[in-house]
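Quick one: this structure, given as structure tokens, is what I'll be asking you about.
All protein chains but one are shown in place.
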Amino acid sequence: MADLYDVRGLRLSLADMTRKPLFGAAPRLEILKGLDFTIPQGAVMGIVGGSGSGKSTLGRVLVRLLEPSGGSVRFDGVDITHLDEAALRPLRRRFQMIFQDPMSSLNPRHRVGTLIAEPLKLHGFDDVAGRVARALDHVGLPAGFAARYPHELSGGQRQRVGIARAIALEPDFILADEIVSGLDVSSQAQVLNLLEGLVRELGLTLAFISHDLSVIRRLCSRVMVLHHGVIVEDRATADLFDSPQAAYTRELLDAIPLPDPDQVWA
Amino acid sequence: MSYLEIDRLSVRLRGGGPLLRQVSLTVAAGEVRGLVGESGAGKSMIGKAVLGILPRSTEITAGRIVLDGVDLLTLPPAERRRRIGATCALIPQDPLTALNPSRRIGPQITDRLVDILGWPRVRAEARARELLAEVYIPDPERVMRSYPHELSGGMRQRILIASAFAAEPKLIVADEPTTALDVTVQKQILKLIKEMQERHGTALLFVTHDLGVVSKVCQSLSVLYAGLVVEDCAVRDFFRAPGHAYSAALLAATPKYTDAVASLTPVPDTVIAAVRAEVAAADRRMSHG
Partner (left out) sequence: MLDGRGSVKRRAGARLWLSAGWLAVLVLAALLAPWITPKDPLAQDLFLGRLPPFWETGAEPGYYLGTDSLGRDVLSRILYGARLALIVALVAGSITCLLGAGLGLLAGFLRGWVDVLISRFIDIWMAFPPVLFSILLIAVIGPGLGSIILAIVIIDWTRFARVVRAEAMAQGAMDYVASARVAGRGRLGIMLREILPNVLPTIVVLLTLEMGIAVIVEAILSFVNLSISTDDPTWGGMIAEGRAAVYQAWWVLVFPLITLFLTVLSFSQLGEGLKDRFDPVLR
């Protein structure tokens, strides 16, 4: 199958303002240190790592909220590494993002209906009202929710709105950044099941960022392990869990407390 | 003889509905009891009630909190605070905000000992160094002179643990102490808490939403739903055969990386309906006295 994303030698550094000298430029802080990988069409790619591994930064590069400082990112054959905002706009419909914290990623001043409709209008879709209704239905929310404000919803419902908003645009790719880490286990299970169904039904390509390997195993076909801005392992899910190669992957797996009092956890 | 006994404790929002519904539980000396439940189930509220730090918007409407044979709720406020301060401590959730960013670490640990227990400062400082070494902090001398922002999240959580054990409390409330940490750091911190708790023989009330963590740290647990204890059992029994449909559903919804493609089962609506009916029944009991 063709690769939707082709990433070569990706680097990203930010100015470290905490160490900026009184005069002159601040030193650069390397976040991503030369990543090479591809995301095949239709794959569900898990991206896992601890805090400071660069996984969220990588995600934001893929949807071009951040501009890389080196290397290249090709989306469906188009080099989007340094495209400016105007050139990106027609492409934006095709790669969407669901955020970790739906409370801060849904504008509290807008109703759910508006939140889903606005991007549709921007990209010139017809039958906006119908599409909003179908998107809500897709994620299992009643049509009446269109009139509610985000703060009137539960955490799981808010995350469904985030998903509805992304799929309404009929994108090729969705980035999900830690979207279940703030949820209780029961809503977490619902959101994961929903996402899995949508991926299958809509033929989406998904990158799923998480710190939780249990969740990754549940959903992903392929896993990439990041550690301090470097890919330490990138393999099919079953292989990775059966015989982790990198020492860091093993360390991550060993540290997970299973809900089982007999687990050896030394 | 249990060190802490909570007996039919009810808490509600002032001018609003109930937050805790006749919660009863016991913690023996040296026992670790887990409090689990989803957000809003009231698990943190129990720890806060014991430590006397409930938010001002809430009030205790009924029940007893018996600490070492004395009902705290019958004591005058000053006496209650003194007793709690001398025998209880808290390990908070967020190591970033639990330390005062503009003060050095040393005084933040010794303040308690000097102010509440009246220790001489020299003795308190010696004790703080000893404790920092006990939680495996290299170079305690230097750390005591550091400011919080100079230390990593895991280091800060170690300091908070040291600080909690400083005055040799009989009971510690740990409120989601590893939720903000990476899984590898979480493991170290959980092991440390367990080790310290065993060495000092402290009773521990461990609030968490993570059943995996419960299975590693606790001996007994209370499962809460909407402020109601739906199950109170030994941890081994819980994981072998949960005694309540809601507990079983919670366990089934928890993902395990060892299960290949096992599909996750969200808590079924029928279970939610049943447990809600129990809550409603508890409310009727409460209103009839």
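As written, the chains take the letters A and B, and residue 1 is the first residue of each chain.
Operating definition for what follows: contacts are C-beta pairs under 8 Å (C-beta built on N, C-alpha and C of every residue); 3 or more make two chains touch, one makes a residue touch a chain.
None of the values given here were measured: they were computed from a predicted structure.
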Option from B:Leu25, B:Ala41, B:Leu67 or B:Leu221 whose C-beta touches the chain left out: B:Ala41
Among A:Gly34, A:Gly52, A:Pro119 or A:Gly140, the residue in touch with the chain that has been omitted: A:Pro119
From A:Thr57, A:Thr81, A:Gln96 or A:Ser210, residue that would touch the chain that is not displayed: A:Gln96
Hidden partner chain, touching residue among A:Val63, A:Ile80, A:Leu136 or A:Leu153: A:Val63
Hidden partner chain, residues of chain A it touches: 60, 63, 65, 85, 88-89, 92-93, 95-97, 99-101, 104-110, 118-119, 122-123, 149, 151, 165, 169
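One rule holds for everything that comes next: only the chains that are shown with their structure count from here on.
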CA centroid of chain A to CA centroid of chain B, Å: 33
Residue ranges of chain B touching chain A (in the complex, touch as defined): 38-39, 153, 182-184, 186-187, 190, 209-216, 235-236, 239, 249-251, 253-267
Of chain A, residues touching chain B in the complex: 50-51, 155, 184-190, 192-193, 211-218, 238, 241, 251-261, 263, 265
